[in-house]
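Sharing a structure here in C-alpha coordinates format.
The complex is shown incomplete by one protein chain, all other protein chains being positioned as in the whole.
Should a chain be cited, it is by its letter among A, B and C, assigned in written order, with residues numbered from 1 in that chain.
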Amino acid sequence: MSTPQQYHSYIEACVEAMNACNISYISNLKEYDLEKLCDCIRINRDCAEICSFTAQALSQGSIFAAEIAEVCAKACEACIDECQKHPQTHCQECVEACRRCAQMCRELMEMKVPV
Amino acid sequence: MSTPQQYHSYIEACVEAMNACNISYISNLKEYDLEKLCDCIRINRDCAEICSFTAQALSQGSIFAAEIAEVCAKACEACIDECQKHPQTHCQECVEACRRCAQMCRELMEMKVPV
Amino acid sequence: MSTPQQYHSYIEACVEAMNACNISYISNLKEYDLEKLCDCIRINRDCAEICSFTAQALSQGSIFAAEIAEVCAKACEACIDECQKHPQTHCQECVEACRRCAQMCRELMEMKVPV
Partner (left out) sequence: MSTPQQYHSYIEACVEAMNACNISYISNLKEYDLEKLCDCIRINRDCAEICSFTAQALSQGSIFAAEIAEVCAKACEACIDECQKHPQTHCQECVEACRRCAQMCRELMEMKVPV
(Lines give C-alpha, C1' and ligand atoms only; values in the text may rest on other atoms or scores of the structure.)
Protein backbone atom coordinates (compact mmCIF):
# COMPACT_ATOMS: atom_id res chain seq x y z
CA MET A 1 0.00 0.00 0.00
CA SER A 2 1.43 3.34 -1.00
CA THR A 3 1.25 6.06 1.57
CA PRO A 4 0.00 9.60 1.12
CA GLN A 5 3.63 10.72 1.53
CA GLN A 6 4.65 8.78 -1.58
CA TYR A 7 1.69 10.16 -3.45
CA HIS A 8 2.42 13.77 -2.53
CA SER A 9 3.33 15.10 -5.97
CA TYR A 10 0.44 13.17 -7.55
CA ILE A 11 -2.05 14.67 -5.11
CA GLU A 12 -0.61 18.11 -5.86
CA ALA A 13 -1.04 17.63 -9.61
CA CYS A 14 -4.67 16.56 -9.09
CA VAL A 15 -5.39 19.60 -6.89
CA GLU A 16 -3.85 21.94 -9.47
CA ALA A 17 -5.92 20.41 -12.27
CA MET A 18 -9.04 20.66 -10.06
CA ASN A 19 -8.33 24.37 -9.52
CA ALA A 20 -7.66 25.06 -13.20
CA CYS A 21 -10.85 23.22 -14.24
CA ASN A 22 -12.89 25.15 -11.69
CA ILE A 23 -11.44 28.51 -12.77
CA SER A 24 -12.31 27.64 -16.35
CA TYR A 25 -15.82 26.51 -15.29
CA ILE A 26 -16.53 29.76 -13.43
CA SER A 27 -14.96 31.92 -16.15
CA ASN A 28 -16.86 30.17 -18.94
CA LEU A 29 -20.16 30.91 -17.20
CA LYS A 30 -19.29 34.63 -17.43
CA GLU A 31 -18.33 34.61 -21.10
CA TYR A 32 -20.38 36.30 -23.82
CA ASP A 33 -20.65 33.36 -26.24
CA LEU A 34 -22.11 31.08 -23.65
CA GLU A 35 -23.86 28.70 -26.04
CA LYS A 36 -20.49 27.75 -27.60
CA LEU A 37 -19.11 26.88 -24.17
CA CYS A 38 -21.74 24.49 -22.80
CA ASP A 39 -19.70 21.37 -23.50
CA CYS A 40 -16.66 23.02 -21.96
CA ILE A 41 -18.61 24.00 -18.82
CA ARG A 42 -19.85 20.44 -18.35
CA ILE A 43 -16.51 18.78 -18.89
CA ASN A 44 -14.72 21.33 -16.67
CA ARG A 45 -17.00 20.45 -13.73
CA ASP A 46 -16.89 16.75 -14.49
CA CYS A 47 -13.09 16.75 -14.61
CA ALA A 48 -12.76 19.00 -11.52
CA GLU A 49 -14.73 16.53 -9.44
CA ILE A 50 -12.82 13.52 -10.73
CA CYS A 51 -9.52 15.29 -9.91
CA SER A 52 -10.80 16.12 -6.43
CA PHE A 53 -11.90 12.55 -5.83
CA THR A 54 -8.58 11.21 -7.12
CA ALA A 55 -6.63 13.48 -4.74
CA GLN A 56 -8.74 12.22 -1.86
CA ALA A 57 -8.43 8.58 -2.87
CA LEU A 58 -4.63 8.83 -3.18
CA SER A 59 -4.45 10.67 0.12
CA GLN A 60 -6.24 7.89 1.96
CA GLY A 61 -4.21 5.17 0.27
CA SER A 62 -7.13 3.67 -1.65
CA ILE A 63 -6.37 0.20 -2.95
CA PHE A 64 -8.02 1.35 -6.19
CA ALA A 65 -5.54 4.19 -6.70
CA ALA A 66 -4.38 2.93 -10.10
CA GLU A 67 -7.92 2.44 -11.41
CA ILE A 68 -9.05 5.85 -10.17
CA ALA A 69 -5.91 7.46 -11.64
CA GLU A 70 -6.80 5.93 -15.00
CA VAL A 71 -10.26 7.54 -14.93
CA CYS A 72 -8.61 10.82 -13.93
CA ALA A 73 -6.12 10.63 -16.82
CA LYS A 74 -8.99 10.05 -19.29
CA ALA A 75 -11.02 12.91 -17.81
CA CYS A 76 -8.04 15.27 -18.07
CA GLU A 77 -7.40 14.20 -21.66
CA ALA A 78 -11.03 14.81 -22.63
CA CYS A 79 -10.89 18.19 -20.89
CA ILE A 80 -7.74 19.08 -22.85
CA ASP A 81 -9.45 18.16 -26.15
CA GLU A 82 -12.38 20.43 -25.37
CA CYS A 83 -10.41 23.36 -23.89
CA GLN A 84 -8.06 23.43 -26.89
CA LYS A 85 -11.02 24.52 -29.04
CA HIS A 86 -11.32 27.79 -27.12
CA PRO A 87 -8.90 30.75 -27.23
CA GLN A 88 -9.58 32.00 -23.70
CA THR A 89 -6.61 32.18 -21.32
CA HIS A 90 -8.41 30.16 -18.63
CA CYS A 91 -8.97 27.36 -21.15
CA GLN A 92 -5.29 27.38 -22.11
CA GLU A 93 -4.26 27.29 -18.45
CA CYS A 94 -6.66 24.41 -17.90
CA VAL A 95 -4.97 22.53 -20.77
CA GLU A 96 -1.59 22.94 -19.08
CA ALA A 97 -2.75 21.76 -15.64
CA CYS A 98 -4.71 18.83 -17.08
CA ARG A 99 -1.75 17.78 -19.24
CA ARG A 100 0.49 17.58 -16.18
CA CYS A 101 -2.17 15.76 -14.15
CA ALA A 102 -2.80 13.25 -16.94
CA GLN A 103 0.93 12.54 -17.19
CA MET A 104 1.21 12.04 -13.44
CA CYS A 105 -1.81 9.73 -13.39
CA ARG A 106 -0.44 7.63 -16.25
CA GLU A 107 2.89 7.42 -14.39
CA LEU A 108 1.10 6.33 -11.23
CA MET A 109 -0.81 3.62 -13.12
CA GLU A 110 2.47 2.01 -14.11
CA MET A 111 4.01 2.14 -10.64
CA LYS A 112 4.51 -1.25 -9.13
CA VAL A 113 2.76 -0.38 -5.92
CA PRO A 114 3.05 -2.99 -3.17
CA VAL A 115 -0.46 -3.47 -1.77
CA MET B 1 -25.60 11.48 -22.59
CA SER B 2 -27.68 9.50 -20.16
CA THR B 3 -29.80 11.48 -17.78
CA PRO B 4 -30.03 11.08 -14.02
CA GLN B 5 -33.58 9.81 -14.61
CA GLN B 6 -32.27 6.85 -16.64
CA TYR B 7 -29.65 6.18 -14.01
CA HIS B 8 -32.12 6.20 -11.13
CA SER B 9 -31.90 2.53 -10.13
CA TYR B 10 -28.11 2.58 -10.53
CA ILE B 11 -27.78 5.59 -8.24
CA GLU B 12 -30.03 3.83 -5.73
CA ALA B 13 -27.87 0.69 -5.77
CA CYS B 14 -24.75 2.80 -5.18
CA VAL B 15 -26.37 4.65 -2.26
CA GLU B 16 -27.45 1.35 -0.68
CA ALA B 17 -23.95 -0.09 -1.00
CA MET B 18 -22.51 3.15 0.45
CA ASN B 19 -24.83 2.80 3.44
CA ALA B 20 -24.06 -0.88 3.99
CA CYS B 21 -20.30 -0.24 3.77
CA ASN B 22 -20.57 2.61 6.25
CA ILE B 23 -22.65 0.57 8.69
CA SER B 24 -20.04 -2.17 8.47
CA TYR B 25 -17.23 0.39 8.93
CA ILE B 26 -18.80 1.90 12.06
CA SER B 27 -19.77 -1.51 13.48
CA ASN B 28 -16.32 -2.99 12.87
CA LEU B 29 -14.74 -0.18 14.87
CA LYS B 30 -16.85 -1.28 17.86
CA GLU B 31 -16.01 -4.97 17.61
CA TYR B 32 -13.92 -6.83 20.17
CA ASP B 33 -11.45 -8.48 17.78
CA LEU B 34 -10.45 -5.20 16.23
CA GLU B 35 -7.05 -6.28 14.97
CA LYS B 36 -8.68 -8.93 12.73
CA LEU B 37 -10.91 -6.29 11.18
CA CYS B 38 -8.40 -3.64 10.09
CA ASP B 39 -8.45 -4.65 6.44
CA CYS B 40 -12.23 -4.76 6.53
CA ILE B 41 -12.42 -1.28 8.08
CA ARG B 42 -10.18 0.17 5.39
CA ILE B 43 -11.93 -1.45 2.46
CA ASN B 44 -15.36 -0.57 3.87
CA ARG B 45 -14.44 3.14 3.91
CA ASP B 46 -12.69 2.95 0.57
CA CYS B 47 -15.68 1.27 -1.07
CA ALA B 48 -18.21 3.60 0.64
CA GLU B 49 -16.52 6.63 -0.84
CA ILE B 50 -16.25 5.12 -4.30
CA CYS B 51 -19.97 4.24 -4.18
CA SER B 52 -20.79 7.78 -3.06
CA PHE B 53 -18.69 9.29 -5.85
CA THR B 54 -20.26 6.96 -8.41
CA ALA B 55 -23.78 7.98 -7.34
CA GLN B 56 -22.83 11.61 -7.72
CA ALA B 57 -21.13 11.10 -11.08
CA LEU B 58 -24.14 9.21 -12.47
CA SER B 59 -26.47 11.85 -11.08
CA GLN B 60 -24.70 14.65 -12.91
CA GLY B 61 -24.47 12.67 -16.15
CA SER B 62 -20.68 12.38 -16.12
CA ILE B 63 -19.29 11.40 -19.52
CA PHE B 64 -17.06 8.98 -17.59
CA ALA B 65 -19.99 7.10 -16.10
CA ALA B 66 -18.92 3.74 -17.54
CA GLU B 67 -15.32 4.08 -16.36
CA ILE B 68 -16.36 5.18 -12.88
CA ALA B 69 -18.90 2.34 -12.71
CA GLU B 70 -16.09 -0.10 -13.51
CA VAL B 71 -14.02 1.15 -10.56
CA CYS B 72 -17.13 0.90 -8.38
CA ALA B 73 -17.78 -2.69 -9.49
CA LYS B 74 -14.20 -3.65 -8.64
CA ALA B 75 -14.37 -1.91 -5.25
CA CYS B 76 -17.62 -3.70 -4.40
CA GLU B 77 -16.14 -7.05 -5.45
CA ALA B 78 -13.06 -6.50 -3.27
CA CYS B 79 -15.32 -5.49 -0.39
CA ILE B 80 -17.38 -8.67 -0.85
CA ASP B 81 -14.19 -10.80 -0.75
CA GLU B 82 -13.12 -9.21 2.53
CA CYS B 83 -16.54 -9.12 4.22
CA GLN B 84 -17.16 -12.79 3.43
CA LYS B 85 -14.31 -13.66 5.81
CA HIS B 86 -16.25 -12.28 8.78
CA PRO B 87 -19.36 -13.80 10.38
CA GLN B 88 -20.86 -10.53 11.61
CA THR B 89 -24.35 -9.64 10.37
CA HIS B 90 -23.22 -6.19 9.19
CA CYS B 91 -20.53 -7.83 7.06
CA GLN B 92 -23.07 -10.20 5.52
CA GLU B 93 -25.45 -7.33 4.79
CA CYS B 94 -22.58 -5.44 3.22
CA VAL B 95 -21.93 -8.44 0.95
CA GLU B 96 -25.54 -8.36 -0.24
CA ALA B 97 -25.60 -4.62 -0.98
CA CYS B 98 -22.20 -4.71 -2.70
CA ARG B 99 -23.20 -7.70 -4.81
CA ARG B 100 -26.24 -5.85 -6.12
CA CYS B 101 -24.23 -2.66 -6.71
CA ALA B 102 -21.48 -4.55 -8.55
CA GLN B 103 -24.09 -6.21 -10.80
CA MET B 104 -25.73 -2.88 -11.57
CA CYS B 105 -22.37 -1.26 -12.32
CA ARG B 106 -21.36 -4.09 -14.67
CA GLU B 107 -24.74 -3.77 -16.41
CA LEU B 108 -24.24 -0.01 -16.79
CA MET B 109 -20.78 -0.54 -18.28
CA GLU B 110 -22.32 -2.54 -21.10
CA MET B 111 -25.12 -0.09 -21.82
CA LYS B 112 -24.81 1.55 -25.18
CA VAL B 113 -25.16 5.03 -23.80
CA PRO B 114 -25.50 7.76 -26.41
CA VAL B 115 -23.03 10.47 -25.40
CA MET C 1 -23.71 8.74 17.62
CA SER C 2 -26.59 8.23 15.26
CA THR C 3 -26.31 5.34 12.89
CA PRO C 4 -26.86 5.33 9.14
CA GLN C 5 -30.02 3.30 9.83
CA GLN C 6 -31.52 6.15 11.85
CA TYR C 7 -30.52 8.61 9.18
CA HIS C 8 -32.08 6.60 6.35
CA SER C 9 -34.90 8.97 5.39
CA TYR C 10 -32.54 11.97 5.71
CA ILE C 11 -30.01 10.38 3.37
CA GLU C 12 -32.83 9.63 0.93
CA ALA C 13 -34.01 13.25 0.96
CA CYS C 14 -30.44 14.44 0.27
CA VAL C 15 -30.03 12.01 -2.63
CA GLU C 16 -33.35 13.12 -4.15
CA ALA C 17 -32.36 16.79 -3.88
CA MET C 18 -28.95 15.96 -5.41
CA ASN C 19 -30.69 14.29 -8.34
CA ALA C 20 -33.18 17.12 -8.85
CA CYS C 21 -30.38 19.72 -8.74
CA ASN C 22 -28.33 17.76 -11.24
CA ILE C 23 -31.26 17.31 -13.61
CA SER C 24 -31.87 21.05 -13.42
CA TYR C 25 -28.14 21.74 -13.98
CA ILE C 26 -27.96 19.55 -17.09
CA SER C 27 -31.29 20.81 -18.44
CA ASN C 28 -30.37 24.46 -17.90
CA LEU C 29 -27.22 23.99 -19.97
CA LYS C 30 -29.44 22.92 -22.90
CA GLU C 31 -31.88 25.84 -22.64
CA TYR C 32 -32.13 28.60 -25.21
CA ASP C 33 -31.88 31.59 -22.86
CA LEU C 34 -28.64 30.42 -21.36
CA GLU C 35 -27.42 33.82 -20.17
CA LYS C 36 -30.47 34.15 -17.88
CA LEU C 37 -29.68 30.79 -16.29
CA CYS C 38 -26.02 31.20 -15.30
CA ASP C 39 -26.78 31.81 -11.63
CA CYS C 40 -29.15 28.86 -11.63
CA ILE C 41 -26.54 26.58 -13.22
CA ARG C 42 -23.96 27.52 -10.60
CA ILE C 43 -26.24 27.13 -7.62
CA ASN C 44 -27.65 23.85 -8.96
CA ARG C 45 -24.14 22.34 -9.05
CA ASP C 46 -23.15 23.89 -5.75
CA CYS C 47 -26.26 22.53 -4.03
CA ALA C 48 -25.98 19.11 -5.71
CA GLU C 49 -22.51 18.64 -4.30
CA ILE C 50 -23.49 19.80 -0.83
CA CYS C 51 -26.42 17.36 -0.85
CA SER C 52 -24.13 14.56 -1.99
CA PHE C 53 -21.61 15.35 0.72
CA THR C 54 -24.35 15.55 3.35
CA ALA C 55 -25.69 12.12 2.34
CA GLN C 56 -22.21 10.68 2.66
CA ALA C 57 -21.52 12.38 5.99
CA LEU C 58 -24.82 11.13 7.48
CA SER C 59 -24.16 7.66 6.10
CA GLN C 60 -20.81 7.41 7.86
CA GLY C 61 -22.17 8.82 11.11
CA SER C 62 -20.13 12.03 11.01
CA ILE C 63 -20.00 13.77 14.38
CA PHE C 64 -20.60 16.99 12.43
CA ALA C 65 -23.91 15.76 11.01
CA ALA C 66 -25.90 18.66 12.47
CA GLU C 67 -23.47 21.32 11.21
CA ILE C 68 -23.31 19.77 7.74
CA ALA C 69 -27.11 19.48 7.67
CA GLU C 70 -27.34 23.19 8.42
CA VAL C 71 -25.15 24.05 5.42
CA CYS C 72 -27.28 21.70 3.33
CA ALA C 73 -30.51 23.37 4.47
CA LYS C 74 -29.12 26.80 3.54
CA ALA C 75 -27.92 25.56 0.16
CA CYS C 76 -31.33 24.05 -0.60
CA GLU C 77 -33.08 27.25 0.45
CA ALA C 78 -30.82 29.36 -1.81
CA CYS C 79 -31.44 26.91 -4.65
CA ILE C 80 -35.22 27.22 -4.10
CA ASP C 81 -34.98 31.03 -4.25
CA GLU C 82 -33.16 30.90 -7.57
CA CYS C 83 -35.18 28.09 -9.18
CA GLN C 84 -38.46 29.83 -8.34
CA LYS C 85 -37.48 32.59 -10.77
CA HIS C 86 -37.63 30.18 -13.71
CA PRO C 87 -40.76 28.62 -15.23
CA GLN C 88 -39.07 25.42 -16.46
CA THR C 89 -40.45 22.13 -15.15
CA HIS C 90 -37.01 20.94 -14.03
CA CYS C 91 -36.62 24.10 -11.93
CA GLN C 92 -40.02 23.54 -10.33
CA GLU C 93 -39.15 19.91 -9.56
CA CYS C 94 -35.87 21.07 -8.08
CA VAL C 95 -37.82 23.43 -5.79
CA GLU C 96 -39.92 20.53 -4.52
CA ALA C 97 -36.97 18.22 -3.82
CA CYS C 98 -34.93 21.01 -2.18
CA ARG C 99 -37.88 22.04 -0.03
CA ARG C 100 -38.20 18.52 1.34
CA CYS C 101 -34.44 18.18 1.85
CA ALA C 102 -34.23 21.55 3.66
CA GLN C 103 -37.08 20.51 5.97
CA MET C 104 -35.40 17.19 6.74
CA CYS C 105 -32.07 18.89 7.41
CA ARG C 106 -33.67 21.43 9.75
CA GLU C 107 -35.41 18.55 11.56
CA LEU C 108 -32.11 16.71 11.88
CA MET C 109 -30.41 19.79 13.30
CA GLU C 110 -32.88 19.82 16.18
CA MET C 111 -32.62 16.12 16.94
CA LYS C 112 -31.06 15.38 20.26
CA VAL C 113 -28.53 12.97 18.85
CA PRO C 114 -26.53 11.06 21.44
CA VAL C 115 -22.89 11.34 20.38
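In this text, a contact is a pair of C-beta atoms (placed from the backbone, for glycine too) under 8 Å apart; a residue touches a chain by one contact, two chains touch by 3 or more.
Bear in mind the structure is a predicted one, so any value in this text is a computation, not a measurement.
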| item | value |
| --- | --- |
| Per the touch definition above, residue among A:Ala48, A:Val95 or A:Leu108 touching the missing chain | A:Ala48 |
| Interface with the unshown chain - residue positions in subunit A | 1, 3-5, 8, 11, 15, 18-19, 22-23, 25-26, 45, 48-49, 52, 55-56, 59-61 |
| For subunit C, the residues touching the chain missing from this view | 42-43, 45-46, 49-50, 53, 56-57, 60-64, 67-68, 70-71, 74-75, 78 |
| Where the missing chain touches subunit B, by residue | 26, 29-30, 34-35, 38, 41-42, 45, 49 |
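The rule we apply is simple: only the chains that are shown with their structure count from here on.
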| item | value |
| --- | --- |
| Same-site or different-site touching of subunit B by its copy subunit C, using the half cut | same |
| Between subunit B and subunit C, centroid-to-centroid distance (C-alpha), Å | 22 |
| Subunit B, residues touching no fewer than two other chains | 45, 49, 56, 60-61 |
